[in-house]
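Before any comments, here is the structure.
Right after this comes chain A.
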Amino acid sequence: MIAFYFVALLMIASALTVILHRNPIYSALALVNTLFLIAVSFVLLDAELIAMLQVIVYAGAIVILFLFVIMLLNVEAEKHAFRLSRAGTAGLALALLLAVELGVLVVVWEPARVETPPAGFGSTELLAEHLFARSFLPFELTSVLLLVAVVGAVVMARRKA
Partner candidate 1 sequence: MHPAPDTAVVVATSLLRWIPLLPLIGVACGVFAAATGRRKIVHVTGPGSVLLAFVVAVVTVAQLWSLPAGGVLVDHVFTWIAVNPLRIDMAFRVDALTSVMILVVTGIGFLIHLYSLGYMHEDPDEARFFAYLNLFTASMLILVLADSLPVLFIGWEGVGVCSYLLIGFWYQEMPNAEAGQKAMIANRVGDAAFLIGMFILLWSMFDLGTPSLRFEDVNRLAPQLADAAPWVVTAVCLLLLFGATGKSAQIPLYVWLPDAMAGPTPVSALIHAATMVTAGVYMIARLSPLYVHSPGALAVVATIGAVTAMFAATMALVQNDLKKILAYSTISQIGYMVLGVGVGAFSAGIFHLMTHACFKALLFLGAGSVMHALSGELDVHKMGDLKSKLPVTSKTFLIACLAISGVPPLAAFFSKDMILEGAFASGHTVLWLIGLAAAGLTSFYMFRAYFLAFEGKSRVEPEKAAHLHESPSTMTIPLIVLAVLSIVAGWVGLPHGFLWGDAFGHYLEPAVAPRDALGHHEITTGTLLFLMVLTTGVALLGIWVAYVFYLRSPELPVRLAERAHGLYVLLWNKYWIDELYDALIIRPYVRCSTFFWKVVDAMMIDGVVNGSGRAVAATADVWRRLQSGNVQHYAMAMLVGAVLTFGVYWWTVGR
Partner candidate 2 sequence: MDQLPLLSLIVFSPFVASLLITALPASPITIPRQAAFWLSLIPFVLSLLLLVEFDPTVGTLQLTETVPWMPSLGVYYSVGVDGFSLWLVLLTTFLTPVVILSAWTDIQHRVKEFMFFMLLLESGMLGALVATDLFLFFMFWELMLFPMVFVIGIWGGPRRRYAAIKFVIYTMAGSALMLVAMLYLVLTHAQTGQLSFDILTLYDTKLGYTEQTLLFWAFAIAFMIKVPMLPFHTWLPDAHTEAPTGGSVDLAGVLLKMGAYGFLRFALPMFPLAAQDAFPWIIGLSVAGIIYGAMVSLPQADMKRLVAYSSVSHLGFVMLGIYAFNRTGLTGGVLQMINHGLSTGGLFILIGFIYDRRHTRQISQYGGLWAVVPIFSSFFLIVTLSSIGLPGLNGFVGEFLILLGAYRAHAWAAAIATLGVVLGAGYMLTMYKHVIFGPVTHDENRSLKDLTPREIAAVVPVLLMIFWIGLYPKPFLDRIEPTATVLLQRLERAGADRHLGDEQRSLVRADRSDEARLARTAAPAAEEAP
């Protein structure tokens, strides 16, 4: 209970930091923070493995990549994170509207019966079994996806045209 609200508040705060901070680097760091908190809440939801992956893949890989690029392009802090132009405010309003809508959407769902999960729920074995038995095709597809991504990244980032 307390844990959740603690995590939730922090998460929102850091998420806001991501989109509000002038300096991309701080945004990136805030992102790490957010992702970590999400991992925590994964744990709270009995998804240990995913939580671990979350930390490794995201915090470990993706955000590093971000920081790397930021450095590479030595993007310096903007004067102010964003100016609330007419478009900006409209965007904000829309985002809020969407939030409300999504919120309503989930509220309408009948409250979940939270019973204690069976033993091994979220365990590596179970996940692995689902992954390879039930979701074999998607799994293989992800491999293709990664291949394409690699090739693409290479093509795009290659120095000589």
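In picking the candidates, the idea was that all candidates are chains of the complex that A comes from, given by their letters.
What we mean here is this: a residue touches a chain if its C-beta (ideal position, glycine included) is under 8 Å from a C-beta of that chain, and two chains touch if they have at least 3 such contacts; residues count from 1.
Please read all numbers here as calculations on a predicted model, not as lab measurements.
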{"item": "Pick from 1 or 2, the complex member that touches chain A", "value": "1"}
{"item": "In the complex with candidate 1, residue positions of chain A that touch it", "value": "87, 90-91, 94-95, 97-98, 101"}
